[in-house]
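Excluded from the complex is one protein chain; the other protein chains are retained at their positions.
Labels for the chains are A, B and C, by order of writing; each one numbers its residues from 1.
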Amino acid sequence: MSAAQESDAVREMRNWWRTSIIDVQPGVIRIRGYAIEDLIGRVSFPQMIWLLLRGELPGAVETRLLDAALMSAVDHGAQAPSIAIAQMAATCGVGLNNAIGSAVNVLGDVHGGAGEQAVELFDAILKRIDAGTGETPATEAALAEFVAQHGKIIPGYGHRFHPLDPRSPRLLQLVDEAAATGAISGRYARVARAVEATLERQKGRRIPMNIDGATAVIFAELGFPAPLARGLFCISRSVGILAHAWEQMQQGGRNKGPIPRQYLPSYEGPAPRSVPPAGTGG
Amino acid sequence: MSAAQESDAVREMRNWWRTSIIDVQPGVIRIRGYAIEDLIGRVSFPQMIWLLLRGELPGAVETRLLDAALMSAVDHGAQAPSIAIAQMAATCGVGLNNAIGSAVNVLGDVHGGAGEQAVELFDAILKRIDAGTGETPATEAALAEFVAQHGKIIPGYGHRFHPLDPRSPRLLQLVDEAAATGAISGRYARVARAVEATLERQKGRRIPMNIDGATAVIFAELGFPAPLARGLFCISRSVGILAHAWEQMQQGGRNKGPIPRQYLPSYEGPAPRSVPPAGTGG
Amino acid sequence: MSAAQESDAVREMRNWWRTSIIDVQPGVIRIRGYAIEDLIGRVSFPQMIWLLLRGELPGAVETRLLDAALMSAVDHGAQAPSIAIAQMAATCGVGLNNAIGSAVNVLGDVHGGAGEQAVELFDAILKRIDAGTGETPATEAALAEFVAQHGKIIPGYGHRFHPLDPRSPRLLQLVDEAAATGAISGRYARVARAVEATLERQKGRRIPMNIDGATAVIFAELGFPAPLARGLFCISRSVGILAHAWEQMQQGGRNKGPIPRQYLPSYEGPAPRSVPPAGTGG
Partner (left out) sequence: MSAAQESDAVREMRNWWRTSIIDVQPGVIRIRGYAIEDLIGRVSFPQMIWLLLRGELPGAVETRLLDAALMSAVDHGAQAPSIAIAQMAATCGVGLNNAIGSAVNVLGDVHGGAGEQAVELFDAILKRIDAGTGETPATEAALAEFVAQHGKIIPGYGHRFHPLDPRSPRLLQLVDEAAATGAISGRYARVARAVEATLERQKGRRIPMNIDGATAVIFAELGFPAPLARGLFCISRSVGILAHAWEQMQQGGRNKGPIPRQYLPSYEGPAPRSVPPAGTGG
């Protein structure tokens, strides 16, 4: 149907679902203008992720960094609620898609949002630096502002398990290598380290960057807006979620609770009592 | 296993899942201290909802109001994203539980959160009144503060379809009847109407209370904290979600999109182009 | 827009979302033909659930039974994956709607589907009885067929915690009382007990009806098709899910895993090894 022929109603309906990402016509699928059959075999999965989200194909250095950020955060075991939920879901008689759905769903502000918040923190520091403040006072001021607004947990720093998150130094090393090529600025890596130094000075002990901080540096260096730090983490963690759901399906089990069945939760409510006789019945 | 016998590890594990809501032992289920077999047949579903959330059984007036709030918000047809999602899910080869899961999940700040925000707004007004400000200036000040923080959409007022939401006057009438018995204070109904009057004065036209505003009045009068206004709306709307998912299953359909298949979305991205030859391959 | 005036495209678009449940027009909301303002205050939440799903208002006996089935299954504590998932979700920085979404989503074939399967089993027995087979041989034959198809777990009978599920006898008592009025046939209660007797005879020990069996009897007596046994269970359990998610939010906690943090999962995979040097890099 040509645009000229279609009625107002049809135009409104098509417009209601307008997109710049994909054009699907009978026999034709174009992603951001590229025919899908031209992309297949020439563009990798990480490059396709970039293309869908950004509109253009990434260069080699950009591909390498995005790839590293995606592959490094796939899993952290069943102590992560997302993974535990996937495993429990897998014992309830639902499909792998549903196990992923329930699990990725909980990657909220606390579980999956640290990267997004870290990008926002880095941006706040850079904004102050760009306005003429020195790196250290800019970092201190932005940190103080963050704590005043959000509390004392600094997103992207410290880890409840790891004295030093083994993923961060290696990811930062890749960022430094990329910055040396000039493909990225390295500014976010610099302020991320300034935050680390400031926290150590303030707390008297090191609170090292964790995976969320290191991937936030990568996403920000690559120009992704803050909310996509969370979105990309969801794509990454979906892999661990799928792997653990599948492993659990093969282990078997039905209605797996969080602790073995013989250890019941502790009850702290009212002691046994009788239902009052009148005025409350249905 | 007695508390004295159990090891520290077991105690920590049980404690990790402690609750005041339910005590489950072999052959025993107690809800807030009441044996389930004593509740069945004597306590209605709305009363059970109250008992689980509040810890005690409600009185007759409280039951009647909670019941009305729950039954009035069950459905608003497929123009509501939650209902449309349930119908589409039902054509994708998933269970009714999954259709409900995907649909209730989107009752977020914009779709399901107006009641919660309305309770917060009413509380802000009452706090000013309790501090000695008159009703009108307290309402104006709290409204101004709300707009400054959240923008000009006032939660609980106005409706994109209905010049007057037909549910609100009837629900308010029930609140007035309950207030006349002295079982509730009627204070929230009063400030909710003060908001309506203030908005009319400010805008020069009536922006009447909608279902979210009216149920917010009920939940607040009954003493529910603001987040439970959203939680209870989720319980209520789950019913419409289930009904429409089930109706869709009976209508049949496979992979139902949002518009009939012959009307494709409008594409606004780059024109057809070739994949660049080198340096971008996987 | 009148039906006469609208174009084919508009008609197709409206038809794509046709429904018999609700009619929403500006200022008008009709549920199954009833104006919402006429229903509010006169029809209870359980009656509204019936109206949406069935198309007509229920009688008093029907209301009482549906209400009992809904209120009895709201919760079974955190050993149920749905409840544990809700609690974990509540610590991840998502809304109550999301905690409900992730949790109700797992009420699949194993966790939430027993009622649906029990109705199917009862129907299979009744079909044989209606065809002239005696109750006992009909029950034995249908059970044998079920086991051959689905395995030896009989839906609606036995419980991993409870030697006797305290909810079932009380629910069955309500069914018997309702059958005595003639409002329901009592046929499903009869075959459900025949299944219980047959299982005891075959296994040499009692495997008593559980909540899924007892509520399946109620839903089937009331004429609900089997899949709605699961759908209604989802509505019921949503209440416990909400209550536990809310309780967890008030307890606090961030990224709550399934077991206390000091007790790590057991690892059974390959021992530490080096990444092979070549041919595997990205």
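Basically, a residue touches a chain if its C-beta (ideal position, glycine included) is under 8 Å from a C-beta of that chain, and two chains touch if they have at least 3 such contacts.
Note that the coordinates shown come from a computational prediction; the quantities given were computed from them, not determined experimentally.
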Touch partners, limited to displayed chains, of the chain removed from view: A, B, C
Chain not shown: contacting residue from B:P81, B:P169 or B:P270: B:P81
Interface with the unshown chain - residue positions in subunit A: 9, 12-13, 16-24, 26-29, 31, 35-37, 39-41, 43-49, 52-53, 64, 67-68, 70-72, 74-79, 84, 87, 95-98, 100-109, 112-113, 161-164, 166-167, 169-171, 173-174, 227-228, 230-232, 234-236, 238-240, 242-247, 249, 251, 256, 259-260, 262-263
For subunit B, residues in touch with the removed chain: 6-7, 9-10, 13, 64, 67, 71, 77-82, 84-85, 88-89, 91-94, 98, 101-103, 105-113, 153, 160-161, 254-259, 261, 264-265, 282
Chain not shown, touching residues in subunit C: 1, 10-11, 13-25, 30, 32-35, 38-39, 41-45, 47, 55, 57-60, 63, 94-95, 97-98, 101-102, 105, 258-259, 262-276, 279-282
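Everything that follows uses one rule, which is that only the chains that are shown with their structure count from here on.
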Turn needed to bring subunit B onto subunit C - CA fit, degrees, nearest 5: 180
From subunit B, the most remote chain by mean C-alpha position: A
Identity of the most central chain, Cα criterion: B
Contacts with two or more other chains, residues of subunit C listed in rising order: 9, 13, 64, 67, 71, 77-79, 84, 98, 101-102, 105-109, 112-113, 161, 256, 259
